[in-house]
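Removed from the display is one protein chain of the complex; every other protein chain stays in position.
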Amino acid sequence: MLIYEHSRPGRMARAQYVAAEGVSSELANDLGAHVRLSALGLPEVSELEVVRHYTNLSSKNFAIDKQFYPLGSCTMKYNPRGAHAVASIPGFLKRHPLAPLANSQGYLSCAYELQNYLKDVTGMQAVSLTPMAGAQGEFAGVAMIRAYHQKRGDNERVEILVPEAAHGTNPATAVMCGFVVREIPVTKEGDVDLEALKAAVGPRTAGLMMTNPSTCGVFERQVQEIAETVHEAGGLLYYDGANLNAILGKVRPGDMGFDVLHMNLHKTFATPHGGGGPGSGPVGVGARLAPFLPTPTVGRDEDGTYRWLDQNDIPDTIGRLSSFMGNAGILLRAYAYARLLGAEGMNRVGAYATLNANYLATSLEKAGYTLAYPGRRATHEFIVTLSSEAKHQQVTAMDFAKRLLDYGYHAPTTYFPLLVPECLLIEPTETESKAEIDGFVAAMTQIRQEAMTDPTLVTTAPHTLPVTRLDDVKAARDLDLAVKVNA
Amino acid sequence: MAETRDNIRYLSSHEWARLEADGTVTVGISDHAQDALGDVVFVELPEVGRTVQAGEEVAVVESVKAASDIYAPVAGTILVCNDALDSAPETVNEAPFEGGWFFKLQPVDGNALNELLTPEDYRALCAADDH
Partner (left out) sequence: MPFIPHTALDEQEMLGAIGVPNIDALFDEIPENLRAASLTEVPAGISEMALQRLMDQRARIDEVDLSFLGAGAYEHHIPAAVWDLVGRGEFMTAYTPYQAEASQGTLQLIYEFQTMMTRLTAMDVANASVYDGATALAEAMLMAVRANKTNKSNRIVVAGNLNPNYHAVCQTIVKNQGLILDVLDYDPNTGCLLGSVEAALDDAAALVISYPNFFGGLDDVDYLTDQAASAGALVIGVVNPTALALIKPPGEWGARGADIAVGEGQPLGIPLASGGPYLGFMCCRQQFVRQMPGRIIGRTVDQTGQPGYTLTLQAREQHIRRGKATSNICTNQGLLVTAATIYMSLLGNEGLRQVALTAHSGMNALTELACQIDGVTARFSGPVFHERVLALPVDASLVVEKMAAHGVLPGLALGDWVTGMDHCLLVNVTETKTAADIDQFARLLAEMIEEVKATC
């Protein structure tokens, strides 16, 4: 039932009324013709009905707190409750973004230190915490590349190169920044085709966007040659930080030759996914792009006072990206995470994420699954292809994903990257135990068996959830996006 | 095996173009294309009266998993669009060569259609695609 179906005219949550004796509409007389005459149309329910309704809704969700989420490139690790608790301290929650500097030193000290940690971890010279999601971080990075070339009067550079396996945000971002996108093929081993790249770079190249490990789940072994190739042609190198968890503590993008990157704090730094957001996508830059950082960033004066750095301090900034200064509450959670882990803890993230992924890959291979890149080490993630199962049993990757839900596991990422057919991109993360991974392998083994002996069970899954498969076509054809107002 | 019709021409991007008796050209997408797209949920059609170049993006056909651009096969002016697709987009899947047509245009040069793929060429293209 929808909350609207619980609604009855006159029902209310009285404790939430701010005026005990009611408020007279006459107080709005000075608004004259501006006054709203139509009904607001919100539901009319009691407080218990609200609490019960949303509590019951929540129990229909899968969540990291409940189950294993081997979603490739999403890094669904444990979201530490301690981080949430400190970000929710009343003093932090009540602080207004525009409070004077004298009333901001507490928050600013956390933000400043976080900037430093992120520089250290990525090997970059400067960081801006303002982008509110990975996609916005990407936008900032590509916009900085554009600003850099424009400042040098290098206006011929209109192309951004993107590997064909790249995440959809990469080309979308490049276009949003006014560039033309050119795709570079990827080899059978999962690496960027270096020869094709050398043929593609030139005076029209503004830069290359890529990630390492790549979206194929393997380490881009020729990354240094790639960096050289692009730099020699006068372009810059952008690092999509989606897969940073694989190399945290092991390799730094700055050392690989990247000029700019974004991080996904909701992935690598364990901030909560919240059912779709909020994220946070800070950008890091080398010296070349530091003059263009989005504002505001946090600085520190000689006397130790923290303050905001704006376009007076960074005159060539690409500008503001958010009304205030980014997803502050998320930044506090990331800061807390970094403090809890410490240097030693950070160094172990990449190690154990990689251990878990390789163990899971080996186990699945032994259970009969086909790895997309069997000759390669798994990084923090790896790809399994179900094209054989799809051909012989007519059971697709989507079917496997849906059947996994019945076993209480959230499905891995499906059908990405596009160039591996019927694929599952699997990332266990470092916070999962061997036992949990073994349980997942057992489920996968069983489903594989089902696909051979009782395929309908798989192709019509899930069977045990609040709903069975949904009609996506109807959803898109007969658009029903809101409860209609009763006539 | 997807159906191809023999009295029309094709683009490698899977549009078909049919020269009518009155000199106008009707355009739609092939059986192969509708099958690859899956259930069509929406078609965005061009404005009547718009002049288009050959190869220009003029429409978008949307399914649950993809949104594909439709290109004008030859240069001309858009005469009429198949507005019935608004309420019944599934016609594109059910009858891609008849009721599922997208628009008609007045070509600058009717002979330009001869430059497009013949049914045999198109069948060969699809066969290669399917591998």
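Residue numbering begins at 1 within each chain, and the chains themselves are lettered A and B in the order written.
Everything below uses one rule, namely that a residue touches a chain if its C-beta (ideal position, glycine included) is under 8 Å from a C-beta of that chain, and two chains touch if they have at least 3 such contacts.
Computed from a predicted structure; not experimentally measured.
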Report summary line: Contacting the left-out chain: of A:Ala126, A:Leu261 or A:Leu321, that is A:Leu321
Report summary line: Given A:Asp65, A:Glu232 or A:Asp454, the correct residue touching the omitted chain is A:Asp65
**Report entry** Listed residues A:Ser25, A:Asn155 or A:Thr453, member touching the removed chain
**Finding:** A:Ser25
Report task. For the chain that got dropped from the picture, name the residues of chain B it touches. Result -> 41-42, 44, 47, 62-67, 69
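Everything below uses one rule, namely that only the chains that are shown with their structure count from here on.
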Query - Interface residues, chain B side, partner chain A - complex - result: 38-39, 41-42, 62, 64, 89-90
Query - Contacting residues of chain A [partner chain B, same complex] - result: 472-473, 476-477
